[in-house]
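Worksheet: the structure to be examined is printed underneath.
Shown here: the complex without one of its protein chains, the others still in place.
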Amino acid sequence: MKIRKTSLLFFLGPALFVVALFYIIPLFLSVYISFTPMVDWNVNRYLTQFIGLQNYERLFHIVMYDPDMRAVVITTVVFVLVTLVINVFGGLLLALATYFMDEKMSAAYQGLWLLPRMTPIAVYSLLWYYFFHSSGIGILNSILLKLHLIDHPIALGLDPKYLPWGAWFIIIFVNGLVGVSYGMIIFYSAFKSIPKELIIAARVDGASTTRIIRHILLPLTKWHFTFVMVWQMFSLLMTYAQTFLLVEWRVVDSTWGQTWALYVFRTAFTTTKDQGLAAAASTFLSIIGIVLGIIALKALGYEKMILEPKGDI
Amino acid sequence: MMPETTDVETINRRRMNLALGIVVLIASIPILVTYFILMASSFANQMITGSMVGQLTFTLKNWILFFEGKLTVASAAVYSTWDILRYIFNTFIVAFGVMLVTTALATMAGYACSRMKFKGRKFLIQLLILLHAFPGVSLIIAVYALYIFSKGPIPSQWWTLYAFIYVIVARAALEIPMDIWIMKGFFDKVPWEVEWSALIDGASRIKVWKDIILPLVKPGIAAVAIFSFIAGWGALIYVLVFLPPTEKTLATYIAGLLAGGSLEVVHLPVVAAAGTLYLLPTLIFFSFVRRYMLQTSLSGIKG
Partner (left out) sequence: MVSIRLDKVTKRFGKVVAVNNVSLEIEDGKLYVLLGPSGGGKTTTLYLIAGIYKPTSGRIYFNEKDVTDLTPAERNVGLVFQNYALYPHMKVYDNIAFPLRLRKEPKSKIDSKVHEVAKFLRIENLLDRYPHQLSGGQQQRVALARALVKEPSVLLLDEPLSNLDALLRVYIRAELKRMQQDLGITSVYVTHDQSEALAIADKIVVINKGIIQQEGTPEQIYENPRNVFVATFIGNPPMNIVKGTVLEDGTIETTGSRLTPPPAVLEKIKRLKLKNILMAFRPENAVVSEHPMEGRFSPMGDLFEVEPLGRDAVVTVTVGEFVIKVVMPTREAMQLRIGSKVHVNIDPSTIKYFDPNTELNLEYIEA
């Protein structure tokens, strides 16, 4: 028995330590910080001051009365919902297309669509920096100029004329292009795991490709659909790195291009460095994360997927 | 016998193939165009955009300027060549560190989750999925507070080293829950008999794991290692937050160049050269592991 304990500690200890240090403790610490007036990372001075719900009251107040903060809330809702639809259905369409095409072509396209996900964030944002650049050098501008749709370069993400739609379009487009590949690989591998006899049997029964999609592929991958839906919603709610650079680089407006997660990050690290307020705002994300996560775990029946180890050694 | 085709051969697929190929190609234009323009512009005298294709010439000047630490032809060097090389090296150190920490911990914990019975096992495995999806942004404030806290007792000449170690472990922590899942999946596939027979022969659990099981999950280790390397290589936020401003990586170097959106101070093709250099290792490593994306996808990859 003693040997078992030591080896368990050996295998699991380091990972548990890291998980505790970087997830569990920060989770509680973050909630604690939201009850302190911490600013400018002055840990020594503020960490011992307890100010109750003041940060939450401030947050509530600015959400109610500050139009910029209203913009953050609206942008978050629009961004998450629209990108979610694009990601899930775009991923589904890509998965279907690559499932029905020639294997080599399918592999090439999947590699291409996975590329944005793998690309360093700085490079990926750089691509769109060029693309949406507000001068004539920007690819979009130069195309539109060539087509005579505009007569001078436009700042799609910045110009009040196009706000909020321009900024929304950019952040949704940029994140959507990364996001669709998630649905693509999940749906594709789900389709691939369907026994091919079923497809052939349906063909023998006289089914067309659209009938096969409707009657075989889609009904058999309902679980995956829910899975992708839930997981994409999570990550869209929490994602901020790409948008952070687009804001920093002045590609999109800092008000209408800012989601709640980015607001938390910028408030804590770049703008007002008001960690107390940022922590309060982040608590809402944590609560949504935990609640939705637990619901998803139960709904998706992950428990069933966990195999029991055999034997007693 | 299983049919070898995925579909009936008598159905004419050429037309469908062609149609799908064209449709997806059109959808892929933004990706193709933007990546191409980035890479090609790093070799051109100015950014390639539709209006000036005629005036483009091939040049290595951007790459030379980049390595000289210059941002435009006219200006003096802002960085030294030494700085640039150090930034590249820093990027590599972070990537390599994240890879080592992630792979080691995920391989060990993945084994424990797959093969060992212990109290709270199911809870831990489910917790890992939750953690994987957990908002990094709501942790980073506290993680940074912990960093400031913990660096207090350390003599200030060690702070840079400590910052590197901290950023590596903190960034690795984001990958670990997922990669434990991936490794667990690979361990689940190793037949139990292999392990039992070795254990019955009297070997210790750790020895069996090291000598017998690990060689069987090499593909998994390779996949996790490369995925985590790519993640560490691309790290931006953690590097930006934790490393002192003097210790840049390619990510923070590029982020810094364009900050504020000003065009005046930097010649864009030089940034394109930096970006292309930064992209290359990712492209190479990614080509190795692309096929694993499918294998590991159902355990969920960061979306």
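Going in written order, the chains are labelled A and B, and every chain counts its residues from 1.
Basically, a contact is a pair of C-beta atoms (placed from the backbone, for glycine too) under 8 Å apart; a residue touches a chain by one contact, two chains touch by 3 or more.
The model shown is predicted, which means the values in this text are computed figures rather than measured ones.
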For a quick check of understanding: of A:I216, A:M229 or A:L300, which residue touches the chain that isn't displayed?
A:I216
With respect to the chain omitted from the figure, which of A:L9, A:V63 or A:V204 is a touching residue?
A:V204
Residue-wise, where is chain A in contact with the chain that is not depicted?
195, 197-198, 200-207, 211, 215-216, 219-220
Interface residues of chain B toward the undisplayed chain are 1, 3-5, 8-11
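Rule of thumb we're sticking to: only the chains that are shown with their structure count from here on.
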If you average the CA atoms of chain A and of chain B, how far apart do the two points sit, in angstrom?
16
Please name which positions on chain B make contact with chain A in the complex.
2-3, 5-8, 11, 13, 16-17, 20-21, 23-24, 27-28, 30-35, 37-38, 41, 47, 49-51, 101, 104-106, 108-109, 111-112, 114-118, 122, 125-126, 129-131, 133-146, 148-149, 169-170, 172-174, 176-177, 180, 188, 192, 196, 199, 204-206, 209, 230, 233-234, 236-237, 241, 250-252, 254-255, 258-261, 263, 268, 271-272, 275, 278-279, 282-283, 286-287, 290, 293-294, 297-298, 300-303
Which residues, counting only chain A, touch chain B once they are in their complex?
3-4, 7-8, 10-12, 14-16, 18-19, 21-23, 25-30, 33, 38, 41, 43, 47, 87, 94, 97-98, 100-102, 105, 107, 109-116, 118-123, 126-131, 134-139, 141-143, 145-146, 173, 177, 179, 182, 185-186, 188-190, 192, 196-197, 199-200, 203-204, 209, 227-228, 231-232, 234-235, 237-238, 240-241, 244-245, 248-251, 261-262, 264-265, 268-269, 275, 278-279, 282-283, 285-286, 289-290, 293-294, 297, 302-303, 306-313
